[in-house]
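Have a look at this one.
Every protein chain of the complex appears in place save one, which is left out.
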Amino acid sequence: MLENRYVIALGERDGISGPAIAACAEAAGAKVVFVSTECFV
Amino acid sequence: MDLDSQEQILKLSELHGPSQLTVIIGAPDPEAAEITAETVVRGDPSYAGALAGAQLGLDVYHVLDESISSDVPSDVWEAQIGVMADVLEADALVAAVAGMREPPSEPS
Partner (left out) sequence: MAELKKDPVVVAATQVLAHVPGMARHGSKPSRELPRDPAVEAEFLGSLRSFDEAVAYPPHQAFVGAIHPRALPARPWTDTPPGQASRWAPGGEVMPEEEFLGLLASVDTAGLLTLGADLAERALGALGDHPLAKHFALGQLERATGDVEAAADGVAACPIHVGAGPMEASLRAGDDVDQSLTGAVLLENLAAKATATLALLHLLDKEQIDPASVDYVIGCGEEAVGDRYQRGGGNLAKAVAEAAGLSEASGMDVKDFCAAPIPALVVAASLVKAGVFRRVAVVAGGSLAKLGMKFQGHLRNRLPVLEDVLGGAAALVEGDDGASPTLRLDAVGRHRVAAGGSAPQIMESLAMEPLVRLGLTTTDIDDFATELHNPEITEPQGSGNVPERNYKTLAALAARRGDISRDEIASFVESRGMPGFAPTQGHLASGLCYLPHALDRLKSGDATRSMIIAKGSLFLGRMSQLSDGMSVVLERNRQ
C-alpha cells in the first residue's frame, strides 16, 4: 500500500516518533517527504 | 498541529498533488490523533495555520493501523514500534483516524 507513495510522518514523542514512522514507511517502499515529531509536555 | 508542519504539508501537497500523499500519524491519544487527521483532511480546526480552510482530503492512517503495519517488514516493525503496539490503545487510535477518512456527515 505504501510502495512509491509520498509519505508524511507526523509523530509524537510520547507515542510513535516521526523517525520511527519514517523508518517503517521507508521499509515498506514509501518515499518519506516530511518527518516531524511533536511534544506536548 | 505545529504551524511549520502545516506549511510544509501544504507545499508538499501542491508539489506532488494531494492524491499522491499518505499521512501517517503517531499520536498516543485518540483525541490528538483525530485532530491531526482532521487537519490534513478537512483543514486546521483551530484556524491558526496554513491548512485553515484547506480541504486537502489527504489519505491518512494511524501508524498502528493494520493496513500500515502489514506493509512493514516485521524486523523493522519490531525495532521501531515493538511493545508500543501493546502499550497504546491501538483500536481507539486507528478508529479515531479512520473516522476522518469518511466524508463528513451532512449537517441536518
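In order of appearance the chains are A and B, and numbering begins at 1 in each one.
We adopt the following convention: a residue touches a chain if its C-beta (ideal position, glycine included) is under 8 Å from a C-beta of that chain, and two chains touch if they have at least 3 such contacts.
All values reported here derive from a predicted model rather than from experimental measurement.
The omitted chain makes contact with subunit A at the following residues, 13-20, 35, 37, 39-41. Residues of subunit B that touch the chain left out of the display are 28-29, 31-32, 35, 79-84, 86-88.
Here is the rule we use: only the chains that are shown with their structure count from here on.
Chain centres here are Cα means. That of subunit A falls 10 Å from that of subunit B.
Only residues 1-3, 5-12, 14-18, 20-21, 23-25, 27-30, 33-34, 36-38, 40 of subunit A touch subunit B when the two sit together in their complex.
If you check the complex, the residues on subunit B that touch subunit A are 1-2, 4-5, 8-9, 12, 16, 20-29, 32, 36, 40, 58, 63-64, 67-69, 71-73, 76-77, 79-81, 84, 88.
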